[in-house]
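Missing here is one protein chain; the remaining ones are kept as they sit in the complex.
For subunit A:
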Amino acid sequence: MTYIEQIAPSLLTGALMSLKIFFWTLIVSIPLGVLVSLGLLSKFSPLRLLLKFYVWIMRGTPLLLQLIFVFYGLPIIGIIFQRYDAALCAFILNYTAYFAEIFRGGFQTIPAGQFESAKVLRLTKTQTLLHIIIPQVVKIVIPSIGNEVVNLVKDTSLVYVIGLGDLLRAGNVATARDVTLIPLVLVGVIYLLMTGLASYALKKVEQHYSKWR
């Protein structure tokens, strides 16, 4: 027990870093993903093509490469990020693309009649989106968003590669120093707790949306 108590502070500090990246990525990427998805459906083709290209790059290359590119690559051309900012930047760019694809699919399932009846009622485009379309899209995409959220919890461990002190690094450092498996097992347990919590929260959101069909 005492050994666990001894390494707990460093593991928790690491977990806090992982959670911070998780949290800020979600908070920024989900709304941004909605906006990008609207751009992907826009009739203005330059915008649509540009965003398609962006999504193609982000989904077609590893997040690990993107992280390395932002932190080790960009400084070569004079763009320098702190480790934490680099991580957030790469995660937000990457996850926005995934969320945008999910929302685009969601928007396309809404029948044209919903937009038309809103138009006949003289609702503006923004009112229609906010009150009618987005709630329906959210309900449709919750399961897919849920998968990505759980992936994100695990993906935060990738920041290890740019030397950020996350949960995985804390466990790895302790294991290497003390030659014991306990820290890595604990790290696994903490990840399980975090993914479990995320799944639970999503289930609650899903329940909230099950009032209507």
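General observations
Methods note: a residue touches a chain if its C-beta (ideal position, glycine included) is under 8 Å from a C-beta of that chain, and two chains touch if they have at least 3 such contacts; residues count from 1.
Convention: contacts and distances are computed from a predicted model.
The listed choices are "Polar amino acid ABC transporter ATP-binding protein", "Heterodisulfide reductase subunit C", "Succinate dehydrogenase subunit C" or "Membrane protein"; the UniProt protein name belonging to the chain that is not shown reads "Polar amino acid ABC transporter ATP-binding protein". Per the touch definition above, the residue from A:Asp85, A:Glu116, A:Asp178 or A:Glu206 contacting the chain not shown is A:Glu116.
Considering the whole complex, the residue from A:Ser10, A:Gln136 or A:Ser199 that touches the absent chain is A:Gln136. On the side of subunit A, the interface with the absent chain consists of residues 111, 113-114, 116-124, 127, 131-132, 135-136, 139, 211-213, using the contact rule stated above.
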